[in-house]
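Below: one structure, written as structure tokens.
Of the protein chains in this complex, all but one are displayed in their positions.
Chain naming follows the written order as A and B, and within any one chain the residues start at number 1.
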Amino acid sequence: MPEEFSIIGKRLPRKDGLEKVKGEARYTSDIQLPRMLHTRFLRSPHAHARIVRIDASQAEKLPGVMAVLTYKNTPKVHPRGYGKTEKFEYLLDETVHFAGEEVAAVAALSKEIAEEALKLIDVEYKVLPAVFDKEEAMKPDAPLVHPELGSNLYECPRCENGMLPVEHGDVEKGFAEADHIIEGTYESPWQHPVSPEPRAVVCQWTGDRLTCWASTQVPQRVGENLAYCLGITLSNIRVISTYSVGCYGAKRPGKTVVLAALLAKRTGRPVRAVFTRAEDFIATHIRNDAKVYARVGVKRDGSITALYSRMISNYGRDSYTGYLGPAYGAIDTCSALYRCPNTRYEGYFVITNTEDHGAMNGFGDPQAGFCIERLMDEAAETLGMDPVEFRLKNCARYGDKGMSLYPAVYGPVEWGVMGPDIDGFQECIRKVAEQARWKEKWQGWKTPLEVKGAKRRGIGAAIGMHTCMAQPLDSATVKMNQDGTADVFSSDPEIGQGLITAMAQVVAEALGIGYEDINVILADTRVTPYGAGVFGSRGTLAGIGAAYRAAQDARKKLCDIAAGMLGVGPEALEVKERRIYIRGNPEHGITVAEACLAGYQVVGNAVLPYPWIDEPTGKKIVPVSVAATIAEVEVDTETGEMNVLKMTSAHDCGRAINPQIVENQIDMSLTMANGWVRAESFIIDKHTGVVLNPNLLDYKVMTFLDMPKMADMQEIFVEYPNPWGPFGAKGMSETAMTSPAPALANAVYNAIGVRIRGDHLTPEGILEALGKLTRR
Amino acid sequence: MRGNLPYPGYKACAKVGGRLIEPRYFEPETIEEALSLASKYKGECKLLSGGTDLLVQMKHGEVLPSYIINIAGISGHNYISYNEQEGLRIGALATIHSVEASPLIREKFSILAQAASQMGTVQIRNRATIGGNVCNAAPSADTAPALIALGAKAKITGVDGQRVVLMEDFFTGPGQTALKSDEILVEVQVPNLPPRSSGVYIKQTVRRALDLAIAGVAVVVTMDGDTLSDVKIALGAVAPTPIRARRAEEILRKRKITDDLLERVGQTAAGESSPIDDVRSSADYRRKMVKVLVIRAIRQAVEQTKATKAILGDLP
Partner (left out) sequence: MAGHTPTKLTVNGEEYEVRIGLRDTLADTLREKLGLTGTKTICNEGECGSCTVLIDGKPVLSCLTLAIECEGKDILTIEGLAEPVTGELHPIQKAFLERSGMQCGMCTPGMILTAKALLDDNPSPNEDEVREALAGNICRCGNYKRITECVLAAASMIQGGA
């Protein structure tokens, strides 16, 4: 860490920490307003049905019920989806498309009254044929989820007959050159975000102006959605997301917020809608499950000549993140993770009668990575090559091809390059191998680390890649106060990832003032400048990147003022420790406060410039971050239980603005990836499409005791500065989700000698792989 | 197709059922008072002790009692006492935490402390009572197999007097017990174990905390040299109620353990279970786990009897 930074790189306490440890942080579900009403939703028990008759008159008469919405008295509009696209769904519809979809909304004086009212709404359904399995839904005779689309394949603009191709070079030529061709079909499971705060919105009208509090990652998008659906201007909408909660990709409350706004308008009272935990499970959004058939060609020397992948992703009946949910897997993992000139990806996004599927701590790369990294392990084994050596040899490097999402899904196809920061990849792999004592432990293929009775130990490795800058743009404002302190404004919310803290550290460093001098004001669309929100790990490059540039703009203005006061050119000045002084002559200067006062109101603004061009090649930079994980496990071959002994994981983050925050984010994804493949089974009834385990007892997220002890969880970060990132920093959170799951799978293989290509490493999944159990 | 009724896995969303009348709430000070209330409001009331089962059921709309009789505050019923003749006596209102932490139980009936320590979470164990755990009668109840394997009895008080029922006869179906609607379980009695006895409870779960048992196995052995002079095997979560695996016990009783014998014992015990497929696990897996866990529990229990010091059990 260079000595010149005084705030960047420090383990400073979080700015939101005090409120959170005192229980004073006010989340959306904590908001109480005078005369506020409570909301409950009536939900369809059928996965696909037409409402023949719906009669809410008895419910409306129940004392304490203030308004009931059904499709009959609700505007027939499609809420906005990703970007400015429309979703298929209406706010409330005559046809329901998944079990649990809302058919009515009730606002009442209390939750109990609202629930009682639900029982009084009379609904007659005509059940329609439904399909839940993605491969079933692709069959020509499958029932159509949205008949108006004519097929169950979601088509983004570049799709050809429902298939998205992403191609580079010539895979057939590549396979012809290979010494070995290895292929396999792998599955990747669902995962529910289980955000600690269920979907929560509060809406309040003052005349024609709407204020909406929402637990969301994309407050501006929520505002745009409201404007579009309600037919009002953005100037009449204010969306506030002071503390959003663990969105993990999925917090876009879409139609719920519009329905709450309509209820608030109809009743003339503020309305709060908070989903129960069960509702959050069944009617928000889950990770696309996927099936990947992939084929790789390798030469004896270990190099890769061709990689073909065909990925079928379940789209659900709709998605707020559209093809984004799976598509990054196409451009990162399946095309760019490994050095290979000939790659071809074919993607299918299949619509089914299940809840929205989409981004969930990762846009497709965790799914693709879980599959491709098992294939690559098999390739390394075929070559008799150490799997870590294989990754070291073939991992992507600066100048290798990459593609951003927009050209991939909209066209025209344009390959860019990954930037110089990607050269940190080999260091990630080396460091994780060193920390995990790989060379000492790895005993070769088909040789477990240890066998003791029924218990077998194994070790496995995997690498991963993910975007750290999902487009589009972002902006920020830095407003100096007259005493030399500053406020930073950005529309990106704090969702727990540490954005407030990291942004404050960057701005303080850039302005030459103190961390404690900075206020960070986030996610209030009346006040904060436009920004797309946080997703795709863009908080650092985009959100903080814009704040950094805004701080530089403010600093420049301060220097211009100081230059005038000091009688020198601004280039002669330095700003440090709240003073602006002539370089080499620190006594000859003024305080930042004096410059602010002289300037009356100094404001710095910035809109993030993008794209970035790689000077040597003139190509567009594709920002990604990378990871490498080694897992050590012990499998009990009689019970199928897996004990995870060690997780060691290395991540490139460009520059760690605050190491504690980076470590926390790594731990989050390590824990979530463990849960994903070891225990989190999202169970949907094959016949009815009903979610059978919408609760935290039967949907099993990891507990303290399921994760390794402190000394056995090692987080490593590697710093190769990204030239366009604030002080070289970039995001790494979703990337951290791409490598741990396949590392576990590869470790299990080393332990038990059987490759699990299916979707789960649960005890039953492992016993089944060992031939001791037949899966139901 | 009419209706908006809840469907599987969906109860928490649309609470249905029961009259929405505010329940009447009572805090009786004695068992007699509680009995009299239970009798008066027969069929319409629920007893509340720790609330960790009842409140969940109420939230899900499975149970909406018109009268709630809170017996948690009745004094004199949360004791844990022991004497040589009668063995262990646990008041029904003793919390699961007090059972887990009791030095007495850890020393002399460690399997029970072990089972208690694996039930729920710290927070739940602070409120849940042993009486509540037993009377809720979930097939997977953690204390049940241990109590059955210890030969425990349930002492019941009703308006007509008291009676004692063997714990293995106390459970009559999933969520059902031998209690009549105007009776209360007041005490759990565990007879003294012969010397060189020890027990083990193994709970098979997916996660290492919070989970209900997919299969639960409790084994208590009494050794005479290398021979098992007695053995009791109880299984949880693999039948409509917790059960004794009597045929498996028969094969093992008065024998020395060998690998082959244990194989047969495990296999037989698995055959005595009748597990179901549900969202938590498959019948096949459960049955296989019965065999694996019975074998392991027997081995561990036998090992434990060899320790010369007082055994504290396999506790955290």
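FYI, a contact is a pair of C-beta atoms (placed from the backbone, for glycine too) under 8 Å apart; a residue touches a chain by one contact, two chains touch by 3 or more.
None of the values given here were measured: they were computed from a predicted structure.
Among B:K155, B:R208, B:R255 or B:R299, only B:R208 touches the chain left out of the display.
Listed residues A:Y27, A:Y293, A:Y398 or A:W445: the one in touch with the omitted chain is A:Y27.
Within the full complex, the residue among A:D560, A:D667 or A:D685 touching the omitted chain is A:D667.
In the full complex, chain A contacts the hidden chain through residues 11, 13-14, 16-27, 29-30, 32, 64, 109-110, 112-113, 194-198, 243, 245-246, 276-277, 495-498, 658, 660-661, 663-665, 667-672, 695-697, 701-705, 707, 709-710, 713.
What chain B contributes to its contact with the hidden chain is residues 12, 20, 22-25, 27, 48, 51-52, 55-56, 58-60, 68, 70, 72, 97, 120-124, 126-127, 208-210, 316.
One rule holds in what follows: only the chains that are shown with their structure count from here on.
Averaging Cα coordinates per chain places chain A and chain B 43 Å apart. Contacts from chain B toward chain A in the complex involve residues 1-16, 20, 204, 206-212, 277, 279-282, 284-285, 288-289, 292.
Residues 40-43, 45-46, 49, 99-100, 103, 112, 115-116, 118-119, 121-127, 276-279, 282, 638-640, 678-679, 683, 685, 688, 690-695, 697-698, 700, 702-706, 762-764, 767, 772-776 of chain A are the ones that touch chain B when the two sit in their complex.
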